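In this view, the complex is presented without one of its protein chains, the others remaining in place.
Chains here go by letter, A and B, matching the order in which they are written, and residues are numbered from 1 within each.
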Amino acid sequence: MAVTWTSAGPVPVFVATGAGGAAVRHALRAADEVDLVRSPRRACVLLVAGDVPTGDRSPLLQVHDQVPRPRGVVAVGARGMPAELAPITSSLGGLVATILEVGSQILVGEHDSDDVLPATNPVEWRGVGPNGQGGEGMMGGVPYGRAMAMTAEGSDGLTLDRLYLTLGPWLPGLPSGCRLEVGLQGDVLEEASVAYPTTGPTLAGQVRVASVEQLRARTLLGWLADLTDTAGLPALARRVSRLALDPTPEGVDAVRRRLDRRWGLPVATDGVGHLERDDVTGCGLGWLARSRGVDEDARRDDRAYDGLELAAPTDRGGDVTGRWRTWLDEAAEALRLAEAAEDRTTDRPELPWGSAAVTVEDRAVAHAALATRAVSGAELGRAVLTLASLPSACDADVAASRAEVPA
Amino acid sequence: MTPATLHPLLAVVVGGLVLAGGAVVVGALDAVVGAAVAGDPRPATAGVRAWRRVVLAWRRPGTVTERPDLVLWVVAPAAYVGVAALALAVLPLGDGIAIADVRTGIVVFGAVEVLAMVAVFLHGWAANSALALVGAYRFVAESLSFLLLSMFVLIAAALPAESMAFGEIVASQQGLWNVVRQPLGLPLFTVVALGTTFWGPLNLPDGADIATGTSLEVGGPAYIAWQVARRAMLAVYAIATSVVFLGGHLGPVLPGPVWLALKSVVVASGFVWLGHRVGRVPMDRFVRVAWTVLLPLSFLHLAVTGAVVLL
Partner (left out) sequence: MTGWPVDVAFWVLAVGAVWFGWRVFRTDSMVRATFALLVSFLDVGAIMVLLLAEYLGVALFFMMAVEMTVMAIFMVAYMMNPAGLNPMQMVHQPRVAVVVGVLAAAGLAAVAWFADLPSVALVAPQDTIRELGLEVMGESMILMQTAGITLLATMIGAVALTAAHGRFGEATSGSRPPRLDPDAEPVEQEMARPDPHAHHGGHG
């Protein structure tokens, strides 16, 4: 009785989002029967959504082992899953039902997934000193293969312990596939290096203008939902996620009214992650340049957009607030264009996440350089929020729009 | 005057009931307000869903990280709820009803805030995890910034009462509630309440930007214990706000405890609503604002209150 009652409760799911899996996250956030948790240790089911790049496979195995047993693994549209995990594959449509079924089986103990990595430490404690100390006297050393933090001078002259960490690629809050390698002193990033995935979804061939603009609206609103969640407003993030699944102009206005209040989202994002105009010009990320008023837009020269009025970009300020206001503006405009575009097609679309004229690798490199400059020397919370405001192509869901492309 | 006290056994029962009941009420309010803000079609059922979520999480096993400090990990939520109980003990729940309405009530309350800071630090420290530790020392920096605020606000409330006991503070509001004659007090105390329970805009130790910080490595019953402790503390702060600013158990027709309960529920709803409405303040901005704006404001508040009392 207790089992069936709790099995009707929301199943806690940790979503490991790979390339192109963002729509899954939004669908689950909006759903009642599923709880998205921010830590694998509170999850019942590990959901892998989107493609898994090669380098991210072993971190995924670590995340899998952090989910307490009994646990289940479900995969949606995930190419490149590591062979050790035996996921239950599902389509986006039947996802919630699959998760509920797996969840209830786990609760009665009928389903489990074994540990993938060994539970014992592969590296021994290696002592140097007479009492087994690790390194220089009572400091330092490499206990169990992990380097102890040693002191280093900080930017304000204090000599604090500096911790070298890699955050990502599966950390909720960071864009999918993004790694942030830091030298952390206190909570200030004295050294930082960002890496974005060099593969990602693309749109090739002739695509309908309406599809591209719909994709743009869904993508930008999806980014906004994730940013809102990371900024400490999970309830509003649900509202935005619901809108991102099915955007409407009235919905965008309603969301803008709720978020863009003086004591609302801007409290978290004002003044965070400032980028200069020069930094964003020519970076290959169209929307980012447009957020600073720089008119880099392939749509202006595209014959397919003749007669459709494109608004001139305004400088919204270089901080995170400016960027998400740009997302709302562009989403609203994209919906209007999708309405008016009817059957036009184009072969050089202005992608929601950047310019199609730049290759994926070049864009990733430029993106990473920009992000590194924005987060170096910042405090950790600001750095994560800044990265959440600089998502890549992997945070868009292209599969859905590809289905609408004429053959 | 001799402070009012309940028989020890009765005190334990009453305290336990109030804490547990308060945690449940705050949890239900949080779920319902969250669902309303999220635009869910039936916000009222969110409370049931939240309860089911708790039961399910309770049945899941917790996990242990590598070489954690297990003793401190277990002590932390227990200490947090313990100090919440200590704070509840010094608050008057009705006319002459209090678990231990000591003469130094506001100092005990201040000590509770500090010990809560220690408990959260230990919670983040014990997990042997980098982001958890970041959450822990963020909370220390945040906490030190609003501790002084709380002391000045409570002292200002104690001035008209000429006593540091909460019972006397309530009695001094017979004519006029403190929220009216000390207007700066309630906003400043709200900052303290949200800070000590690290709720909403001040959720820096368990923030989503560090993937829930001190709670990152916590799952299963330990997580439920932590969340219940936080909600219990928020309930205690709602009661404290009602006692210090809204006249506590004073009110016409209805019995004292009922008035206190009503006022506390209103205050708790306010806290919960703020949590869902205001984004998380960046760490350094909060520290800067707390030391350069809020602290001088609280000095001013205290000075003005003192002047008014003397004149």
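What we mean here is this: a residue touches a chain if its C-beta (ideal position, glycine included) is under 8 Å from a C-beta of that chain, and two chains touch if they have at least 3 such contacts.
Computed from a prediction, not measured in an experiment: that's the story for all the values here.
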#### Entry: Contact partner of the left-out chain, one of B:A36, B:V140 or B:A171
B:V140
### Task
Tell me which residue among A:M150, A:L245 or A:A340 touches the hidden chain in the full complex.
A:M150
### Message
Can you tell me which of A:D161, A:E181, A:D279 or A:D362 touches the chain that was removed from the display?
### Response
A:D161
### Summary
Cross-chain touch to the chain not pictured, restricted to A:G186, A:G273, A:G286 or A:P391, is A:G186
#### Entry: Absent-chain interface as seen on chain B, which is shown
67, 69, 72, 102-104, 107-108, 110-111, 114-115, 117-118, 121-122, 125, 128, 133, 137, 140, 144, 147, 164, 284, 291-292
### Interface with the unshown chain - residue positions in chain A
131-141, 143, 148, 150-156, 159-162, 183, 186, 190, 377
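Quick note on the criterion: only the chains that are shown with their structure count from here on.
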### Intercentroid distance (Cα basis), chain B paired with chain A, Å
33
### List of chain B residues in touch with chain A within their complex
33-35, 37-40, 49, 52-53, 55-57, 59-63, 66, 130-131, 134, 137-138, 200-201, 203-204, 207-212, 215-220, 223, 276-285
#### Entry: List of chain A residues in touch with chain B within their complex
2, 5-6, 8-12, 32, 35, 38-39, 41-42, 44, 66, 68-69, 107, 121, 144, 163, 165, 167, 171-173, 184, 186-187, 229-236, 238-239, 242, 263-269, 271-272, 379-382, 384-385
